[in-house]
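Excluded from the complex is one protein chain; the other protein chains are retained at their positions.
To keep things simple, chains are lettered A and B as they appear, and every chain counts its residues starting from 1.
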Amino acid sequence: MKAKFIIPLLLFIVLVGFLAVGLNRDPREVPSPLINKPAPAFKVPQLADEKKSFSPEDLKGQVWVLNVWASWCVACREEHPMLMELGKSQVAPLIGLDYKDKRADAMEMLARQGNPYNLSAMDNDGRVGINYGVYGVPETYVIDKAGIIRFKQIGPITKDVLDKSIYPLIAQLNKA
Amino acid sequence: MLKKILSSLLLTLFVSIVYADEATPLATDPALEQRLISISEEMRCLVCQNESLSGSRSELAQDLRREIRDLIRQGKTDSEIRTFMVDRYGDFILYRPPVKPTTWLLWIGPFVLMIAGITALLMYLRRRNSQVNSTALSDDENKRIDALLREDK
Partner (left out) sequence: MEYSMIPEIGHFALILALCVSIIQGVLPLIGAQQGRREWLVLARPATQISFLLLAISFGVLAWCFYVNDFSVLYVAEHSNSQLPTVYRLGAVWGGHEGSLLLWIFLLTGWAFAVAQLSKTLDEFMVARVLGVLGLVATGLLLFVLGTSNPFERLLPAAQDGRSLNPLLQDPGLVFHPPMLYMGYVGFSVAFAFAIASLLSGKLDAAWARWSRPWTTTAWIFLTLGIALGSWWAYYELGWGGWWFWDPVENASFMPWLIGTALIHSLVVTEKRGGFKNWTVLLAIMAFSMSLLGTFLVRSGVLTSVHAFATDPRRGIFILLLLSLVVGSSLFLYALRAPKSTLGGKFSLLSRETLILMGNVFFVVAAGSVLLGTLYPLLIDALNLGKISVGPPYFNAVFVPIMVPVLFLMAVGPWASWKTTDLKTLLKRLWIAAVVAFIAAIAIPSLMGEFTILTALGFLLAFWVIASGVLQIIRQCKVGMPTRSFIGMQLGHMGIAVFVIGVTMVGAYQEEKDVRMAPGDTVTVGGYQIRLMGVGPAQGPNYQAMRGTFELVRNGKVQELMYPEKRNYDSSTMPMTEAAIDAGLTRDIYVSLGEPLEGNAWAVRVYYKPFVDWIWGGCLLMALGGLFAVMDKRYRLRVKK
């Protein structure tokens, strides 16, 4: 009979436990349901040459990285040095997806800051982005030889993410 | 002749004034809009702090609403449209949590709480009635206490 009086305290301790764990989580981050699922197909014009198009099909058989960016995106500038490094390392083709942008602005930014991409494709109306579950810019995907999405980075790529997640994953996927 | 021209001119003017104008709905298809609203009201705007997809003015929300309109025009059911969104953004986009094993506790919880509460109450009442001898203050005692309290500063 006496034991029941301790129930409120016990429930409270459990609650605090969850709240404590919650402090370390970001409630606004949306994890992707597309991990380990095929990268959605699309065909869009390239940034540099409108007459040419790009499709994920083009890269079947290779491990590659898709980076969603835009000239109007402030956070993209943060990750630009990392992208340059990734691009130079040549471990995998780096494809840019220019999201809801103006061609002139995008070209200008690449010219000014440097172009890390093998090529950039244009997603003018954001439809490709929606199919990839893009909700903010920048976002980056690592896609394997079979065209399956294996990793998604939400937000700018940091040195940490590059070294601890992206490089090792690409190496691993290349071996397969 | 002039009179005829003048009077037809006047008539046209009159008619156009009278027909000023019941405002046209913004949406080209109000029925579609209604469906859009009811579907998007139960979805979350992913870039807002906590707003529905229906009301948000953000660009992503506008794009997603455009997608939903297209899907409605293609004849998709509400359920198919929800699946479309969840496939891309996960369950997070739904304001009405889907019923799956991870949310059983959520959906059943209140009901269980209710049953537990009422059961506990009934058990308590039964047990109590067999235990109690009156220890409540009687009206007399209450009055005495009041009097005593009033005497104090």
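Structure notes:
Throughout what follows, contacts are C-beta pairs under 8 Å (C-beta built on N, C-alpha and C of every residue); 3 or more make two chains touch, one makes a residue touch a chain.
None of the values given here were measured: they were computed from a predicted structure.
Residue-wise, the contact with the chain that is not shown comes from A:19, picked out of A:19, A:111 or A:176.
Where subunit A meets the omitted chain, the residues involved are 1-2, 5-6, 8-9, 12-13, 15-16, 18-25, 27-31. Within the entire complex, the positions of subunit B that touch the omitted partner chain are 20-27, 33, 42, 44, 48-52, 55, 90-98, 102-103, 105-107, 109-110, 113-114, 117-118, 120-121, 125, 128-129, 131-137, 145, 149-150, 152-153.
Heads up, the rule we're going with is that only the chains that are shown with their structure count from here on.
Those residues of subunit B that touch subunit A in the complex are listed here as 46-47, 59-60, 63-64, 67, 86-90, 92-93. Looking at the complex, you find that subunit A touches subunit B at residues 30-34, 100, 125-127, 129-133, 135-136.
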